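As you look at this complex, bear in mind that one protein chain is not there, while each of the others sits in place.
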Amino acid sequence: MVTKQDSDLLAKVIKFLFWPMAILVMFFLLVPVYIMVKVSLSAPQDILTQHPPFLIHNFTWNHWLKVLKSGNLWLPFQKSFVVATITTVIAIMVAAPAAYVISRMPKKVRYTVILSLFFTRMFPEVGIALPIAVNFIKLNLLDTYTGLILAHLVKVLPFIAWILVGTFETIPEDLEQAAMVDGASRWTALTKVVFPISLSGIAVAAIFTWLESWNEFTYALYLTLSQRSLPLQTYYYVLRGDWFQSAAYSTILTIPVALVTFLLQRYLKSGYLSGAIKG
Amino acid sequence: MKILKTYRLEIIMLLPLVLYIIGFTFLPVMNTIFMSFQNPHTGAFPTFANYQYIFGRRDFNDAFWNTMIITGIGLTLEMTIGLVIALMLTKNFKGRGVFRSFLLIPMGVPTLVSAVTMTYIFNIHGYLNELLYRLHLIKIPVDWAGGGLKTLLMIVFADMWKVTPMVVLLLLAGLESIPGEVYEAASIDGASTWQTFRHVTLPLLKPSITMTLILRAIDAFRIFELPMVLAGKNTPVLSTYAYMEYNAYNNPYTSAAGSTILLVMILIFIFGYLFVSERNKEVI
Partner (left out) sequence: MRKVKLYIKLLGALLLLTLVLSGCSGGGDVAKEEPKVLRVSMALAEKEWEIMREYVFPPFEEANNVKIEAIQVEASDVPKKLEAMAKAGKMEIDIITQDNMALAPLVEKGLVEDLSEYRDRIPKEVLPSLIPVGEFNGKLYFMPYRPNVEITFYNEKKFKEAGLTPPRNWDELLEVAKAFKEKEGIGRVAIKGTLDGNTTCHLFDFIRSAGGDPLVLNDEGSVKAFTFLQKLYPYLSPVTKKADWNTMNQYLANETVYLGQNWPFGVSVIVQDGGKKEIKAYHGWRGPVKESHVLGGEVIGIPKGTPNKELALKFMEYLMSKEVQEILVSKLAWPSCRSDAYGQVEEWQQPYFAAVNKALAASEPRPNVTYWADVDKALNDAFKEIVIEGKPVKPTLDKYHNILEAAKKK
């Protein structure tokens, strides 16, 4: 039996531990990022040693300059950016209406549909990436933006549909019915009432989708000849052994993501996501 | 016909998604499952030869247990720590915005990059061993990839860095959708902090926990890059096992069998969890 006095103790402990914990969590979050940045800015002798220092002793911009000059940055960046953005837009256009319909189904059916959407995500990619990629190559989409976008849709659609189903569930049905009483058609009620209200949920889904496509590797490997996307270019740097350039490259490509997430984090609060979860 | 007419709009809205998913993924998945029951040499169907073969392989058994342990420990830690951080973020404190932005950075770092960065930490002469050395805790570097529990924990830790932020966001959203009045009522009834958490927050958060857990479980069972880069093939998991069968030994049939087993494991986990949590509904 927990008494009120104990609870005071718990509350006190929480208060006491709050900042140490917050700092600890921040520390763990930042350490890997710090190391990545550090390697990219250190002269080789700082890293290639049995006892690497924790701070940068011999600073150099060399690795960054090499990467920036290599010509390996702009085209892959462009490809990844365009593919991720278009994938996101199309995914929302395809998934949003369907998610709305699913969200209005009875609970048992809804669960079944959501889980069967995820069925394909439960399979390891090694088993299905090849046959899926073959489809797109047959359509002459090798080494094209379109091919990669279509492949990424395969990956992100179940995910985005799941988040959106949850978002729409939180919107009371009365709202659209009220609009229809006012003489609006169902489609108008949807586009004018339901979708605007759920815009924030859609935004969250969009961020997840965008990041997923930005980071995608396996399909890109099958569907690329010469126009590499960012993850493929990173893979090349990692395999071909220049540790410093691969760290510089990784850091450079993390910067836009950090900026975007920093700008968007304020929209990620309150109940935007809440809907996503009410199974 | 009447159904078609009444639900015309719904069908039009649903169709693109369903067609896309069935057309491009459902069929390949089914085909791969079919292959796992096919004889590699004669093409005869059905046969359990592929399954018999992999069940007899030591590395498959290792992969199976490694996957189970990584998923078990990983999910527990991610959910617990994720919940703690999410609870912290419900408080209004100075620097919350910064905290939240930092939280999102790992989500934007490609898994391959995070794996490579983690090798800098966990290498024989990596930063973790260097820290322990400077603290005079060790003299001879620890081999974190040496196998056994410490290697699995290393993989779990590396994975947590990347995915806990996602868990936090999903749980935080659930927490913030709990109306404030509920807490007020609890406080008027004189409930302690623990009682409020146990009997108010947790039950109301259960749907969020369920969905987060399912989503995470699906990805945790399929963990691939991190074990591959951090531990190598000496610590196999099911995904890397299926990958090796296909790519190194050129056997798509046994690879398919490995993948199918992984699928079945995930399904068992999800339905098992749903079954247990539905049955215990009244208890909470």
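By written order: A and B. Residues from 1 in each chain.
One rule holds in what follows: contacts are C-beta pairs under 8 Å (C-beta built on N, C-alpha and C of every residue); 3 or more make two chains touch, one makes a residue touch a chain.
It should be emphasised that the depicted structure is a prediction, and the values quoted were computed from it without experimental measurement.
Chemist: Sort by label and list the shown chains the missing chain touches.
Modeler: A, B
Chemist: Of the listed residues A:10, A:115, A:142 or A:252, which contacts the missing chain in the full complex?
Modeler: A:142
Chemist: Which residue, A:119, A:236 or A:262, contacts the hidden chain when the whole complex is considered?
Modeler: From the options A:119, A:236 or A:262, the contact with the absent chain belongs to A:236.
Chemist: What does the interface between chain A and the hidden chain look like in terms of residue numbers?
Modeler: Where chain A meets the chain not shown: residues 44-45, 47-50, 52, 70, 78-79, 81-82, 85-86, 89, 130-131, 133-135, 137-138, 140, 142-146, 196, 199-200, 203, 221-222, 225-227, 236, 239-244, 267.
Chemist: Residue-wise, where is chain B in contact with the chain that is not depicted?
Modeler: Counting only chain B, the missing chain is touched by 41, 58, 123-125, 139-141, 143, 145-147, 231-234, 244, 247-251.
The criterion applied here is as follows: only the chains that are shown with their structure count from here on.
Chemist: Taking the mean of the C-alpha atoms as each chain's centre, how many Å separate chain A from chain B?
Modeler: Taking the mean C-alpha position of each chain, the two centres sit 15 Å apart.
Chemist: Can you tell me which positions in chain A touch chain B when the two form their complex?
Modeler: Checking each residue of chain A against chain B gives 2-4, 6-8, 10-11, 14, 18, 21-22, 25-26, 28-33, 35-36, 39, 49-52, 54, 94-95, 97-102, 115, 117-128, 131-132, 135, 150, 153-154, 157-158, 161-162, 166, 170, 186-187, 211, 214-215, 217, 230-231, 234-235, 238, 246-247, 250, 253-254, 257-258, 260-262, 264-266, 268-279.
Chemist: Quick check: in the complex, which residue numbers of chain B touch chain A?
Modeler: Its residues touching chain A are 9-10, 12-18, 20-21, 24-26, 28-29, 31-32, 84-85, 88, 91, 93, 95, 97, 99-114, 116-118, 120-121, 125-127, 130-131, 133, 161, 165, 169-170, 172-174, 176-177, 190-195, 207-208, 210-212, 215, 218, 221-222, 224, 238-239, 242-243, 246-247, 255-256, 258-260, 262-263, 266-267, 270.
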